[in-house]
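This report concerns only the one structure given below.
Only one protein chain is missing from this complex, and each of the others stays in its spot.
The block that comes next holds subunit A.
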Amino acid sequence: MCGDATSWDENAYRESILKERELQTLTVFRTAWPPSSNPTPDSIVAASSDGSVASYSISSCVAKLPLGFSSARAQPLEPDVFVQGHDGPAYDVKFYGDVGDDNVLLLSCGDDGRIRGWKWKEFTQQGNDVKPVLDLMNPQHKGPWGALSPIPETNAIAVDKKEGSIFSAAGDSCAYCWDVETCKIKMVFKGHSEYLHCIVARNTTNQIITGSEDGTARLWDCRSGKCIQIIGSEKGKKMRGFSSCVSCIALDASESWLACGNGRSLSVWNLPASECVSRAQTPAPIQDVMFNDNQILAVGAEPVLRRFDMNGAVLSQIPCAPQSSFSVCLHPSGVTAVGGYGGFVDIISQFGSHYCTFRCRSA
């Protein structure tokens, strides 16, 4: 066998090398737990930098897991369903609908400016051949002489099931409100001076909150499309030029507290009082936050999942697999998924132990 080059397939070799490279640079931008009546997290959906939206089975990962945690041991996991959702990276996935709803939609958005939706039931049953039931494309801006701008990317989406709307944070510094039934834009929210990073829907008051590269977060009224409040604007101006963009925002369950990742600081705002309650500093920029009751989970450009209390004190720091994490996602049972660089998804149990860790497959 040694030295026998007759069966040498250079292309295959080249491909394997490329694949390896790709896998190493694959980034999970968002993970989401599908709504399920099962109290144990059974599967997770990940949107990755190769434009794929894939669902992974947790139980099968746990079953073959060796005891103990080490990122080196994180095995590549074969997805249950793997859909090439977008050209270019997929930035966000969200579920539209609740537990027990047959028409739960899986929404994803990406660099190609599309928002795609699949019926979750079909997604799980039909596997890789599933066709999207929803396909929304960001509008292009018209310039002089009919010139069209490139299609702006969609960086984040939020949903309001009651109103039947999807909100998207787009790269043209606008947020859009889409009607799910008609697939039309209901409202455009203009006002940010830079592209948007994140968006959350405040359903109880029919408002949305957006975070932008311009260093501010804005609170919008969905009926009028007007900006009601600019959060952290002065601060944004002062700190301009130093990663002051609002990279992530999160609302708590009562929708009166807002956590805002602003560069290396995490600020907590009380929305009714529109006051900043606390501000915590982290060693690395924060890239995603999430409320867990009255605690805040935050991840950023370091391999640590931090838990803060409302006063900004660090409660725990759990080392996790991705060197830089872009997504933290909480299951109702308290299990947390952290996804990020290297295609790693680290599932952390409510005990703070590593439930399982796996690497996503690239396209």
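FYI, contacts are C-beta pairs under 8 Å (C-beta built on N, C-alpha and C of every residue); 3 or more make two chains touch, one makes a residue touch a chain; residues count from 1.
Just so it is clear, contacts and distances are computed from a predicted model.
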Chain not present in the shown complex, as UniProt names it (candidates "Dynein light chain Tctex-1 like protein", "Eukaryotic translation initiation factor 3 subunit H", "Ribosome biogenesis regulatory protein" or "Suppressor of the transcriptional defect of hpr1 by overexpression"): "Suppressor of the transcriptional defect of hpr1 by overexpression"
Touch with the omitted chain, as defined above, among A:75, A:281 or A:333: A:333
Chain not shown: contacting residue from A:76, A:150, A:283 or A:352: A:352
Contact partner of the left-out chain, one of A:40, A:103, A:204 or A:323: A:40
Hidden partner chain, touching residue among A:318, A:338 or A:360: A:318
Touching residues on subunit A - with respect to the absent chain: 39-41, 62, 65, 67-69, 307, 315-319, 331, 333-335, 349-356
